[in-house]
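Note that one protein chain is taken out, while the other chains of the complex remain in position.
On to chain A.
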Amino acid sequence: MIRTSLQALTLPPGRFLRSAWPSRSLIYLASSLVLGLLPAVGCLLVLGYDSLGPVAVASIGVVALVAAGVGLPRFDRVRRRLVDREPRTGPVTAREMVFALVSALVLSWLDVAVAVLAALVPSVLLTAPLNPGASLWMRFAGPFAGVVAIPLLAYAVTAWAGMRAAMGGSLDAELREVKRSRARLVDVFEVERRRIERDLHDGAQQRLVALTVSLGLARLDLEPGSVAAHRVEEAHRQAKEALVELRELIRGVHPKVLSDRGLAAAVAEAADRSPVPVDVELDLPRLPEAVEVAAYFVVSEALANVAKHSRATRCWITGELRGGVLTLRVGDNGVGAADPAGGGLTGLADRVAVVDGRLALSSPPGGPTVLRVEMPCP
């Protein structure tokens, strides 16, 4: 998928010219005019020094600089969305502020110049026939030259805007890399959990079942009511309890139904086990594994919280995939006032964040509580 203006340049020319990238790039460059206002304020201060006096000039200067330091990087991020679909998020860094100032003082004028040229040249050429001052040759050839100039300038504008955004974007590289490595780590954990689940299933669980069978057979051979029969009966009971506990443990490590049957089936099973009755309304295709796993653990944690804290008598789960985004909601009719920091929700929010998702909790005192998860499914 095309993420930035620079990448858009590699599209086939026909598709590139029909795309929104050239016009987005033009608007991006034109918006540099706002950045350019900062040096204009500086010039005014220098010119007005005599009439305003040093104190007023210094204080206006300081206020302007602070506002610029805080405001410019934010503004820069907002407008970068025009040429970068995945702009930087998170707190503004000092390096970003410095770059935003440099960008405002020096580069913004270049942006504006490119934008103005790109808008002016074709319009002058195209309107040449209506211009009484133009030469006859110009009136004749101008429109043709204009038609040729538009695609050329579209490339130039997009390239310059893309490079400008990439300058700021180099600040992001580090962050993206961290995110990717975090996603890799989660993948590794998931593979490991599956291995453990498989080992427990093939090993301990099989052995325990075989043990209960042996004990069950042994009971048949013992005289009913004898001391040995009691002992074996007790051992049999304990082995069966261990089997139940082991099954619960394995389910917590990695629910097999999730990898076999997908999210909808796994959520339905989790709902079946919930002590609070749950209405499930899910109609989902198979989703990327990372999304299914994250979504499943969110739902089971949410159901556990409903059972533990909400005092609800009814709970519901809905989920849909629309426009490539999975949205899940878990709600209950309980007392509300759930703690967003508690109940293991922060850990889940981290897990959801790794797949670029978001987790939101609404739980006013008195209820109802609704947990919403959104995850993009590429």
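Following the convention adopted for this analysis, a residue touches a chain if its C-beta (ideal position, glycine included) is under 8 Å from a C-beta of that chain, and two chains touch if they have at least 3 such contacts; residues count from 1.
In this text, contacts and distances are computed from a predicted model.
Peer 1: Which name from "Sulfonate ABC transporter permease", "Glutamyl-tRNA(Gln) amidotransferase subunit A", "DNA-binding NarL/FixJ family response regulator" or "VWFA domain-containing protein" does UniProt give the chain that's left off?
Peer 2: "DNA-binding NarL/FixJ family response regulator"
Peer 1: For the chain left off this view, which of A:Ala64, A:Ala134 or A:Ala265 is in contact with it?
Peer 2: A:Ala265
Peer 1: One chain isn't shown here. Among A:Arg251, A:Arg329 or A:Arg351, which residue touches it?
Peer 2: Within the whole complex, the residue contacting the unshown chain is A:Arg251.
Peer 1: If the hidden chain were put back, which of A:Val70, A:Leu120, A:Leu185 or A:Ala210 would touch it?
Peer 2: Checking the options A:Val70, A:Leu120, A:Leu185 or A:Ala210, the one contacting the hidden chain is A:Ala210.
Peer 1: Name, in rising order, the residues on chain A that touch the hidden chain in the full complex.
Peer 2: Where chain A meets the chain not shown: residues 198, 201-202, 205-207, 209-210, 212-217, 219-220, 236, 239-240, 243-244, 247, 250-251, 256-257, 259-261, 265, 268-269, 271-273, 277-278.
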